[in-house]
Structure formats: structure tokens, C-alpha cells
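The complex appears here minus one protein chain, its other protein chains still in place.
Labels run A and B following the written order; every chain starts at residue 1.
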Amino acid sequence: MVMSNSPMRLFGALGFAAAIALTGCGQKDDAPVTKGGPVSLRRLTEPEYRQVIADVFGTTIKVPGRFEPDIRDNGLIAVGTSRESVAGTGLEQYDLTARGIAAQVVDEVHRTTLVPCTPAKATDRDDACAAKFIERTGRLLFRRPLSQGEMATQVKGAGESAAKLGNFYSGLELSVSAMLVSPQFLFRQEAAQPDPDNAGQRRLDGYSKASRLSFFLWDTTPDSELLDAAAKGDLDTDSGIAKQVDRMTHSPRLAAGVRAFFSDMLGFDGFTALAKDPQIYPKYSSQVAADAQEQTLRTLTDLLVTNNGDYRDAFTTRKTYLTRLLGSVYGVPVMTSTGWEPHEYAVDDPRAGILMQVSFLSLHSHPGRSSPTIRGKALREVFLCQKVPDPPGNVNFALVQDTKNPAFHTARARLGAHINQPTCAGCHKIMDPVGLAMENFDSAGGFRSTENDSLIVTAGEIDGMKFDDASGFTKVIHDHPQAPVCLVNRIYSFGTGRAASKDEAEWLNYQVKQFVASGYKVPELMRRIASSKAFYRISTPGTDANNATLSMAGTNTQTEALK
Amino acid sequence: MTRFQLYTRPLGIVAGLALAIAAGHASASETRGYVVSWFGVSTYYGGEGDCPDGLNPMSTEFYKRELLRLGYSEPDATKLLKDFPGNPGRPDGEYIKIMGTRGDKKTNVYAHPESAADPGLKEVKGKFAYGFNLDGKTDSPISFTDPNTGEKGIKNQYYRSLGCIRSFRAPPPAHPTLAQAQWDVLRDEMPAWLIEIAGITDSKNSDNVTVTISRGVDHVSRDASGAVRSDMSFKVDPDQRSHNVLHGSIKNGILTTEPSNIRIVADPFLIPEFSWKKAQLKLELKPDGSLNGILGGYHDWYALYWSYAESGWVEEHSASVDMPALYYSLKRNADADPDPTTGENKSISTAYEVEAVPAFVIHTEDKNDKKVSDAGSTLPAHRVEANLGGWLRSLGW
Partner (left out) sequence: MSGTMNSSRRNVLRGMMGGAAVSVGLPFLDCFLNTNGTALANGTALPVAFGTFFWGCGLNPGRWEPKTIGTNYDMNIETAALQPFKNRMNVISGMKVFLDGKGARPHFTGEMAILTGDVPREQPNYASLDSIVADTIGTRTRFRSLEVTGTGKPTDSLSRRSASVSNPAEISPAALYTRVFGADFRDPNAADFKPDPRVMVRRSVLSGVTDQREALLKQVGANDRQRLDEYFTAVRQLEQQLDIQLQKPAPLEACSPSAQPTDAELGTEIENVVANHKLFAQILAHAVACDQTHVTNVVFGEATSPLRKAGTAMTHHILTHEEPMDAKLGYQPQATYFMGRIVETLAFYLQTLDSIKEGDGTLLDRSLILAHSETGFAKIHALENIPMFLAGGAGGRIKTGMHVKMDGEPVTRVGLTVQQSLGIPVDSWGTMSLATSKPITELMV
């Protein structure tokens, strides 16, 4: 539908990318002004929850239980979190998890480090000591200091529980589990206040900004220094924000933020339900799947953070990291018995870049066979932010997936027969050539040069750009003008927890220009977004009328704006 | 990456990266790496014809026979058998002691089998067995015929001794119980055995290949189907005890090596180490990249006996191997290496099944790499339990 004429639009974008290179970009903040978005209420994702617990209570605390599945919206779970609530079954699980964590926090191993005082009597309440603990812990869990009322409730609850159960620490345990099931913890609830600089408008308060910053850059709850900055009002000023952004983007913890973003964008939550047929793909195991995700994240953080490299090289880099298990899938020797070692694919190795890694290839395949269509769809949606329409009803899929059909040996041949049907041709033209370029890799990511004894041909064309083989394909994606546009859009959405609005298209275009001019440096992009006014701006009620979402397919709108 | 100087590619990868190989190696000769995925004594299964005298009794049967011989009444023997190890209640100390001293009521019969009279082991009298014509004679009375190739003069006296014991019999493709059980335990724990074949110019026919058998530092991994994972990487243990270089040729896809000694450290659970003389390999290079075949040679027969007897009643009862009977049988069937003084043969002809899957075999010269040269020194707990010595000592021996 929208996609049918995208090659033309993309050519427009291509021309634009060239223009950027010529004109360059100014360094001062001449970013277009946006209207901002709503004050958000986001449910913590499972990875965020786990990271916060590790940061607040230490990594030796186990997080037991399972979580309500997250919703993906506009390509990101981070956006879905702004729609999620908590159901009865979900709360039951949160409650179990909270009780499991709380019991560990006050157990004899952990209480010495996590409880800052010793009670007068271990068998009775000690409100002063409880207050100390709750104040310190609550501030990190609620991402702001507890209000007087909240403190009083928690201290009273802990005290009464301690008295009833005859154990000071049982009181604290109940208090921790209460905080962990409370909406203030499970939801990142932002707060707005009147903006003293702009009468009649509101702005995010300092603590809300601190949370946005911290979850965006570090994938966790704000640390004490950031909360202090919020308390002092530093985050109400550009320079105060800049100072914190500077500190945070220069911290090694930035890698955690980059990892969190990419595992969201790449849809790694999908691995939870991914299975391969062990008889067809014996090399694929759950450990291989775990290693495969880690491999891609290591490849990305090494390229983007450690080496401050060009984002587009993620599609072509020959550098990666391997374990022996992955080595057995990739067919390369791995020296290290357990753990990771850097690896560089040979120059003529058909693999290069993250698209040819097991994570992408296996995630977007059927349990028993590869799928050029699913891979093509995934590449378009994940990396180019293009929406591929659902297949229409009443489609005859005859032939496509019968991998043993004697007349059609390869996926290319089967799809060729399938798209002779006009109802299918339109969409498959968008997806299949992209996916067919990756057909040298089976559903588990293993290499193959033939299927049913017929040579697999990977040459093709995407959006008017031709390639001869998989390696040429990665170069085409590397140079695809939509890839950086998509990334900027996604990172911004990841940070704000919402799809960009149409009103923000111009601002995003500006950021794309900056991103291109910077040499496609992701940490710099994150720094720029985290320091921008748009990142924190909230819309004034009543002016939201034009705040329609910049739809995924609507990246075309952006592309048009880029012309 | 610069730390290893050489690795051997598994076959599958060679096929996948034909261009890469061609670019890197001007000559057409290639080296392939493998990790052993199955190893067990070769016992041909041909049905009833193998054992016209019948099969050897189960351990309960020969234990009862021994109890009666020792003078226990039928009811007492029956009662003792009820207390057989593993049965509920299991007051097995007394029982084990009786069986463990069944020769002269005081000597450990497993360490000193000659303290008991030879109860007689039923042996293979069939025509067929796998193995090699180790002595070059085709018409000696002990010769078998290879059931697949029809080759005559096969020597496999070890099979003659074992082949009518139930736990060594299984119709293919099943493996005999005992060998399967041993390998299942060892496979995931024992440092892997590695095979490299160098000088392959054509996988069907190569006149001059070198086969290296060595031991790795790491054990094998499994894949999702439970089989040994192929294309894994293994570092070679530099310990020279497990380093064997053989010469041979490939004809019609079958690799055969010339006679040579082969020594490889194993594991006390199986045998501390194998040491064959005049040993040969016959391996098929299969289209899926794996190897499948036979290793045969002369082996010290007492070491083989002790590999079973050292666990005492454990394997005797669970695998129904009457240890004194086995002892006398091996001694009788030993067919090589006569002792200069006694004239008794010290070695017996053997054959083992070998299967291997493609693997990367890595040779390292980095002195800092962990060197595991004596993996037998630490035993996992369950194997300690199976060790007779400790058990008997705990009973006051």
C-alpha cells in the first residue's frame, strides 16, 4: 500500500543524504521547536525491572518469577509501555516476585549491607531504623524522595508488621514488598509543574527528567547524583542537564543504554517463544539462542560505543565476538573454551554485519525452514521503519513453504511461483528480494550454498539498488538512506516512550542531519537527544489536536520532508 | 587470534567455504578435523549362530551357583539373593563380601581371580567378527571373517571372550548396554579424542594421508538432538602420551592405516589408558562429513580385565560379567606377545567401533594455556562411588 511507491520516495531521500554531506551542519542549537508530548506513565519492562533491582539491591538478589508480556507498539516495547497496565494475574506475579526479592533483601546475608542501621531489638519494631532504611531504599525505587505521607505510611506499616510478627526485619521485608508492588515503582509516573519561563505552559519536574535521562542512557533508575541534581533544581536548566548528560554519556554505563535500546529495537523478547526443530536444526539450542543475542549486542556496543564507529557499519562489519557454541554454528574455530573472544570474518566470508548473524536470521524464520518473506518484512520494519501490510485474507499460499516440492527446489523458485498471483505480488515484491538475499543462511543461521541440490542465488534489488550477493546486499543496506532516518526515529521514541508525533517530523529531520554530519555516531546522537529541549517538552493541554502520531509508514512523510 | 598457529577444519566447512580454502592453500591437499563421537568395543551381532552353546548366565544366576558351591543351602541362597544389591532394604555389605571372596573365602576375587576356580565362560563360536588380520594369517583356527567385506583372517579374540555375555550383545544400530552406558558418562566429561586426517587430495581416493590421533583439553558438547555437536573447537593436549601419527591411504572412500602403536589416555571409568600394538584404523569418510569405522590391535589383556574387575561387584552384577570367568577366558584367548619366560601370551586381539564428527582441532604453542595432562587425577563423585576399592575398604577389607 504505502510501500508500493517507496523506491521513488527513497530516491528522494538518497538525494537528500548527498545534500547533507555537501552542506554540513551547524553546531549551535538551531533545532526546530516542537510542541512536545504528553506526561507519560510507563510500566517498567522486565529488563528494566531486573536492572533496577540489581542496581538498588545488588546483583546477588535473584528476581524470581515471570512477568506479564510486554506490548510492542510502533516497533518498540518502550512505546508499548505507555499503554500497558497491570492485570490481576500480572499483579499476582509482581506480588510473588516482590515477596521473593524482599525476603532476600533482609536475609542474614544481605541485611548487613542493605539495612543502614541495627534495630534496638531484632524482635520488635524500631521506627527510627526502619525510617532510615525506607528513606534510602524508597528514594531509589520511586526515583524521587518519598513524600512525608508515604514515609509515614511505610514506617507505620513496617512497624506494625514487625510488632505483629515479632521480627524487625519481617517488618522491613513487608515494606520492601509493598514498595515493589506499588504503582510508584511499577510505573514510571512523570509529573509536570508550571513552567516559570513560559507562562501558562507546563514542564516536567526534575525527577521526571532524571528518570527519562537515566532509563534512556543507562537503562536503570537514576543514581544518587542524578537525584541530587534534580533536588537542587539543576535539571531545570539546560546547563544542568548538559552537565549530567555529559557525565552519563562518558560513563561505561552508556553501553547498557545502547544494549537496552537495540535489544528492544531488534525484538529480542521474541526469543522467549522461539523454537527450532531439533531434528532439522540440531545445532540450535537455547544456549545458542542466548549467545546469539549477546553476540549481536556485543558487536553493536563494540562498534558503536567502544570504537565510536559509524552506525551503518553495523550492516557490514566483519568484526564480532564468538563463543565456541556460536563457532560451531558459524563453522569457525574458537580458541576460548568458555566465554567470548573477538572474531573477524574472512574477507570472502559470506557473513558480514548483524543481519547475517544467528540472532536476526533465526528470529525471523519458521521453526523448520527459513523465510525470505519474514526476513524481508523484519528488515523493512526493524531497520527501515517501513510498515509491510498484513497478507489479505483468503490467500492461496500453495507451494510457498513445501520445501520438498520436486518442481521448486529453492525458496526463490517457490516464491516466484507464488507471486504470479496478482494479489500477492505487490507485497512480496517489497519483502522477498530482501529476504532472498539472506537465503544462504538456514532457519538456525547455518550456512548453505544449495537447497535441494540447487544453487541458491542471492542477487537482487532493493528500492532500486542492485546487488550481486549477500555481501553486496549488506552494502546496499549500509547505504540505504532510510536506515539512519529510522534509527533516529526509534532512539527518540525509545527515550520518550511514545511514537514521534507529526509535529516532530521537522525536528527529527534536523536530528538526522546532525547524525549524518557526526558520521553516524550513536553515542553522540543519544547525547544530542538527551540534551535537547524536545526530549523533555510536554504538550500543553488543548494544543494536542495536531499531535497525530507520525506513523511507522509515515516515515515516508519524513522522507518527503527530507527532499 | 594469533595465539594458535594451526587448526584443522572440519569437512562441512571446507565444502561451505570452497573459495576461502582455494585462496589460502595453493595445493589441493587438505586436512580435516574430527572429534570422536562414539567409541566402544566391537562385538559383532549375528544372532544365535554366534553362541551355539548359549549365552552366559545373568549375575543372579551365577551368584546363586556360587552360593550353592560355597555350601549355602538353597533357602539361604535364595534369601541372600533377595538382599541382592539394589533391592529395597539392601543389606548388601554381607552379600558383597561373600561374593567378593568367593574363591577361598578370604581373598579379593576381583584382584586375585585365580583364588577361584575357572567357572567357564561361554565364548563366541560363530564365523564372523569385525577387526583386522593382525598377524597376516588367513587360515589359523582363531580367524574370523569380516561380515561386510568377506575378508578372512580377522583376529578378534577379545570379542570371542565377551561376545556371549548379554551386556555385550545388541542388534545394530543399538550399541551393547555396557559400552553405551560407559560412553554416555564419559562423553560429557572426558577430554575429547581428536582425529586429524592430512594430505587428502580426493575424499574418495588419496594415496598418502597422515592420521593424527590426540586428546583434547575440552570434553565434547551436545547439540539439541542430544548427539555430539559437530564443528566445535578443541584444543589439543600437548601431552605426548596421547599423540599418535599414523600413515595410510584412502581407497573408495575408506581410509586404512598401516600397523602402528596407538596410545591414548582415557579415563579410569573406562580404562586409565589404551595402548594397542600393531594397531590399524579402517574409517569410512561419509558424505555427511562424519567418520565411521573400526580401530583394531593387540592390547594387554590383563589391563582389559582390570578395566572391568576394578569396579568389583558393581559391573559384575550390573553387567553380568562373571569376573573370574572373564579372567580365565581372556588368559586362554590371548593370542600375541608371548612372555619370554612363561610363554603365555600377554596381549589379545581387539577391535573397537569409532565414530567421529567434524571438529576444529586447534594446536597451540602458548605455554600459558591451561594444560590438562592428567585428567584421571580427579574423579567426579559418582565415579568414586563406583570404584570398588573404596567400597571394599569401607567394609573393613
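Methods note: a contact is a pair of C-beta atoms (placed from the backbone, for glycine too) under 8 Å apart; a residue touches a chain by one contact, two chains touch by 3 or more.
Source: prediction; values computed, not measured.
For the omitted chain, the shown partners it touches in the full complex are A. Checked against the full complex, the candidates A:G157, A:G240 or A:G472 give a single residue touching the omitted chain, namely A:G157. If you put the hidden chain back, the residue from A:P38, A:P145 or A:G240 that touches it is A:P38. Between the chain not shown and the residues A:L165, A:V457 or A:A517, the one that touches is A:L165. Among A:L114, A:L140, A:V181 or A:L217, only A:V181 touches the chain left out of the display. Touching the omitted chain from chain A are residues 38-39, 41, 66, 68-69, 83-92, 95, 99, 153, 157, 160-161, 164-165, 170, 174, 177-178, 181-183, 186-187, 189, 191, 272-273, 275, 277, 279-280, 366-369, 390-403.
Quick note on the criterion: only the chains that are shown with their structure count from here on.
Between the Cα centres of chain A and chain B there is a gap of 53 Å.
The residues of chain B lying in touch with chain A in their complex are 1, 3-4, 7, 9-10, 12-13, 15-17, 19-20, 23, 217-218, 221, 223-225, 227, 229-233, 235, 360, 362, 364, 370. On the side of chain A, the complex with chain B involves touching residues 276, 278-279, 281-285, 324-325, 327-329, 331-335, 337, 341-344, 346, 348-349, 447-449.
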